[in-house]
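Excluded from the complex is one protein chain; the other protein chains are retained at their positions.
And now, subunit A:
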Amino acid sequence: MTRPRLNPALFFLLPALILVIVFYIVPLFLSIYISFTPLENWNLHRYLDEVTTSNYERLLYMVRFDPDVGKVVQTTLVFVAATLAVNVLGGLALALSTFLMEERISLPYRVLWMLPRMTPIAVYSLMWYYFFLGDRSGTLNSLLLSLGMIDEPLAWGTDPRLLPESAWAILVIVNGFVGVSFGMVVFYSALRSIPREHVIAARVDGASTWQLVRYVLVPQLRWHIVYVTVWQLLSLITTYAHIFLLVEWGAVDKWWGSTWALYVFNTAFTTSDQGLAAAAATILVIVGALLGLVALRLLGFQRMMQEPRGEI
């Protein structure tokens, strides 16, 4: 009599698979389903039986005619494009600089630039909140006032005369400082793994630092640049945690300062319209999944898949 044996691979995968099923797969389908129901106030017993497309119709209508939702769409596009540029180019610049300078100075810089990523979101938001505070005590205001560049304090994130560019700038700055370290780390470690002979040969041939960067170093980072761009693009589309508090505290304009992901969150948790929020979330999921698939193709993740070893 032999007991049925659990496949060892399944045994090892089970805990992770359960979490993935409960927190990704089931929510995915549930989210799509909720988007077709008029769910309100989390009243799951009352609204979940009705199936309707009205959420999508309302969303479409709002994107076209509701100026506030229109602002969110614009903000999302500008925010993703600008922050992506900052993250990739800034990360590249930082990595090259820290690679080319002496280790004594390079190491502290690399640590410093990792700090925003390591800072708890609430503290990070708090710091920027004071930086852009609208009264005299805000860091930016008090700096500009003492330099004589402005006569009275400005409410940077909410002043209608400065919107929307000022709100966008705040979003890009706040998230840019966090995102730039990802590119820095990836590019830096890639630079460090370039064979030293390439650098030596270029130097012996009399290449200037600029030529070294332009013709030797950057071309070898091509794959990493694609990787960082795709990865950061995917992250930025769903980013909202770092600006959630800035919007909640009123440091930036509610609509010019909201990305689509934050709009989804706020619609679900501060208004009571969960059906609409789920519809907005579903669109986000579709965009994310499509971009993710493109990313897999583009990056050739197949190449990174080693065959298992140690099998008998």
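By our rule, a residue touches a chain if its C-beta (ideal position, glycine included) is under 8 Å from a C-beta of that chain, and two chains touch if they have at least 3 such contacts; residues count from 1.
Here is the rule we use: contacts and distances are computed from a predicted model.
Undergrad: Just to verify: the chain that's not displayed, which of "Carbohydrate ABC transporter membrane protein 2, CUT1 family", "Tryptophan synthase alpha chain", "NuoM family protein" or "glycerol-3-phosphate dehydrogenase" does UniProt list as its protein name?
TA: Not shown, but named in UniProt as "Carbohydrate ABC transporter membrane protein 2, CUT1 family".
Undergrad: Given the contact definition stated above, which residue among A:Thr52, A:Ser189, A:Gln211 or A:Thr271 touches the chain not shown here?
TA: Of these options, the touching residue for the absent chain is A:Ser189.
Undergrad: Among the options A:Met62, A:Val226 or A:Ala241, which residue touches the chain absent from this view?
TA: Reading the full complex, the residue touching the unseen chain is A:Ala241.
Undergrad: Out of A:Phe36, A:Phe79 or A:Phe265, which residue would touch the omitted chain in the full complex?
TA: If we include the chain that is not displayed, A:Phe265 is the one touching it.
Undergrad: Extract the touching residues of subunit A with respect to the undisplayed chain.
TA: Given the touch definition above, subunit A has residues 7-17, 19-20, 22-24, 26-28, 30-31, 34, 39, 42, 44, 94, 97-98, 100-103, 105, 107, 109-116, 118-123, 126-131, 133, 137-139, 141-143, 146, 177, 182, 185-186, 188-190, 192-193, 195-196, 199-200, 203-204, 209, 224, 227, 231, 234, 237-238, 240-241, 244-245, 248-250, 261, 264-265, 268-269, 274, 277-278, 281, 284-285, 287-289, 291-293, 295-296, 301-302, 304-312 touching the missing chain.
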